[in-house]
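Heads up, one of the protein chains got dropped from this complex, but the rest are sitting where they should.
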Amino acid sequence: MSADDGNRGARAGRGRLWVCAALAFVTAAYAAPLLNMVAVSLRQASSAATPGLDPLPMIRDASGRSLARTSAAYWSTLGLDAARNYRDVWSGPGSDFPTYLRNSMLVALPSVAGAVVSSCLAAYGFARLRWRGREVLFLILLATLMLPQAVLMVPQYLLFRSAGLVGTFAPLWLPSCMAGAFSVFLLRQFFRTIPAELDEAARIDGCSHLGILWRVIVPLSRPAIALVALLQFVASWNDFLGPLLYLNHQDRYTLTLGLHLYLAQQNQVPWNLVMAASAITMAPVVVVYAFSRRFFTEGAATQGLKE
Amino acid sequence: MGWDRDQSRRAFLGAAGAAAIGGAIWPRVPRSRVMVPPGRVVLDYWEKWSGTELDSLQRVIDRFNASQDRSFVRVLPVGDLTTKALVAIAGGDPPDLLGMLSYSVPLLAETGAAIPLDRFSPALDTGAYLPAVRALLSYGGRQWAGVTSVYALALYYNRAMFAQAGLDPDRPPRTISELDACAARLDIRSADGRLERCGFLQVPVWWPYFWPIMFGGVLYDSARDRAVFADEATVRAYEWVASYPDRLGLSEASGFASSFERSYHSVGDPFLSGRLGMIVQGPWIANFARACAPELDYGAAPVPVVDDLLDPTEPTGLLEADVIVIPRGCPHPDEAFEFVRFMQQQETQEALALAHAKSSPMADVSPGFHARHPNRSIRVHDEVMRSPRVRILPQTRIWKSYADRTLGAFQHAWGGGGLRESRRDRLLRVLRGVESEVQGMLDHAARLRSRRAGPGGRA
Partner (left out) sequence: MNGSARAVGRGLLFISPWLAGFCGLTLGPALLSAWYSLTDTTLLDPPVYTGLSNFRRMWSDSLFWIALRNTLVFAAMNSIGVTAGSLGVAVLLHRAPARVAALARAVIFLPTVVPVVTACACWMWVFNPRFGILNSALTAAGATGGPDWLGDSRFALASLGFMSVWVIGSPLLVAGAALREVPRSLLEAAAIDGLGSGGRLWHVTLPAISPALMFNGLMALIWSLQLFGPPLIMTRGGPEHATLSYSMYVYLCAFSYGDMGYACALAWVQLALTLALSAAVLVVGGRFVRYRTT
């Protein structure tokens, strides 16, 4: 190994150290707001509003002395405070978070099922069938990706109103059951990578197109389908404008709408409870994300850029 | 290794999915339905109140629910209610009853979003209300809403702080210049110049359109359907608003004011925590004072007016009301009206007013009302409400748009130091801008009215 090589190696090592340090900073900055939220959700109302960067609150005992971080009393008090906050949110008057949670599920799960089925069908039509007009329609589909959805807020609302669907989950289900442009695009790109010989073989065996889709394409496209399902789940779970416009009665609120109205209550809810409610709202998506991270962070975008 | 992790992950996701589906289809009755006795018509009632104010409304509602066996009122606190209510009415999916603010009455009336109460029988006795309250509930000669509570603003001041600063605690300021003088004596700055305590500030900014009234402005000339927002009174009002950040330092004053964000009516409230000597507030503050600062020694007085308007016997002020409306598309209008009627009884009104520490909207007040009232200064509010000089907000459907623009003007006055032109010119330009714009909206609304009333339109 020459001296020059060693020098370069040392430089590369130093560079890598810098990269890691910068990355650690960025990561910490991205995690801080959420960690802070969880930290505040554990505190008592009186200590929620204290300045400083310390994630853990100062806890005083009955005589007003502050408890040491290492003492068992400190942690048991903290645990009890946290439990009280979450219980207050969960069963507090005026809000009904258990019902909101269930409604979010009721919105998200059928949306996912509808999105997967409809997108698979449409993507098959765009990827595996040859017919006149296909390219034009696909271009239109791509163009709708660029259409700001907010533009359609009022007319869609009036349309659902004239159909008598305001106040039901249908306005939240229907758009996702109508094969969203991005899902179709994603699946089409994936379906096109599957060799055409497989279709032919299946057709010789007497499969219909639906049969081919179900027996050949779908089993080979599981990662892409899973991604579509996950994206739809996150989109439905996180939807805010939809519930804001279409859900009116408390027994229909989803978590996002429930949390918004909880935040917007006239006599403002204390911060520690707001944070606990926020943590409850985000917990399901975070859990799903934690166990399916690789679907999100690998593969999603590469498919989207091929053309 | 990878296989193991994949397996366990798949197992977990499967279990989570199953749990989610289970949770979604598990028969669970929403908490709101649990309490309803069988056989009753359920009336959904959305209120903007929450917390203790909602609790006391709930007690009144409990009395209604117990008083008859036909219907059952279920109240729900809804944040940002005025917008959410219109979304629901427009969608044809409203609740039975809506607790709105009185300024919404003209909009609801003109767009046909509410059912006029004179359509029901037996009719309500409108003579029982105070005249100003009656005016708030009506539009175009019809009554559109019942009242749930009313308030006139007053100046609350910290008596202990007055005494300590050498001011007479029994003589609160009556005019704007007295207010300024008192405020200046109550300011305390720390050694490094930071504002620790402030005599007076125009916080909370819930009523940005309030100050022109105290300077003799009218906001709206209903006879000529003209917006009035750049007259001398309004200019003087906002110039006076601007004088506070001027005196205290803009960034200091803004920082001080905004540090109370989300802490009004709590332990951190600027007035209740003793960091603000005087504040313009509604009568409900007494309830929060008892809960958060029981030791606070405070008094109340009519809000100071500009010096030449002072008339101690007839205080000027602004009256606003919380109202209850039966929206169009209401599933059970007749039952809903029964509840409105119940709410309009003097006894109900006084019970709610006592619980909320507000004045009664009725002309007659029962003998024990003031003695039992939790706000010992309630007579100050009553005096303003009953004064011939009490004002109500412009009764036009565009008031919300108007009010949103007055906030812009208020904040311009607060934060806008002119650079090239003089302060007054710049302020005047902003106010004139608001005025002409609001006039445009008024004209538009008038054109619509005539078009709809004209041939082919709905009468």
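Letters A and B name the chains as they come in the text, with residue numbers starting at 1 for each one.
Keep in mind that, in the parts below, a residue touches a chain if its C-beta (ideal position, glycine included) is under 8 Å from a C-beta of that chain, and two chains touch if they have at least 3 such contacts.
Because the structure is predicted, anything quoted here is derived from the model rather than measured.
Checked against the hidden chain, the listed residues A:194, A:220 or A:285 yield one contact partner: A:285. Among B:87, B:101, B:124 or B:352, the one in contact with the hidden chain is B:87.
For chain B, the list of residues touching the undisplayed chain reads 80, 82-83, 86-87, 89-90, 107, 111-113, 251, 254-255, 257-259, 261, 328, 397-398, 400-401, 404-405, 407-408, 411-412, 415, 433-434, 436-437, 440, 444, 448, 451-452, 457-458.
Counting over the whole complex, chain A has residues 15-16, 19-20, 22-24, 26-27, 30-34, 36-37, 40, 48-53, 117-119, 121-122, 124-126, 129-134, 137, 140-141, 144, 146-159, 174-175, 177-181, 184, 209, 234, 237-238, 240-241, 255-256, 259-260, 263-264, 271, 274-275, 277-279, 281-282, 285-286, 289, 293, 296-297, 300-302, 304-305 touching the chain that is not drawn.
By our rule, only the chains that are shown with their structure count from here on.
For this pair, chain A with chain B, the centres built from the Cα atoms lie 37 Å apart.
Every residue of chain A that touches chain B in the complex is listed here, in rising order: 46, 49, 93-94, 96, 98-99, 101-102, 105-106, 109, 157, 160-161, 164, 166-167, 244-246, 248-251, 260-271, 284, 287-288, 291-292.
The residues of chain B lying in touch with chain A in their complex are 9, 12-13, 16, 20-21, 23-24, 26, 28, 30-33, 44, 48-55, 76-80, 84, 87-88, 90-95, 262-268.
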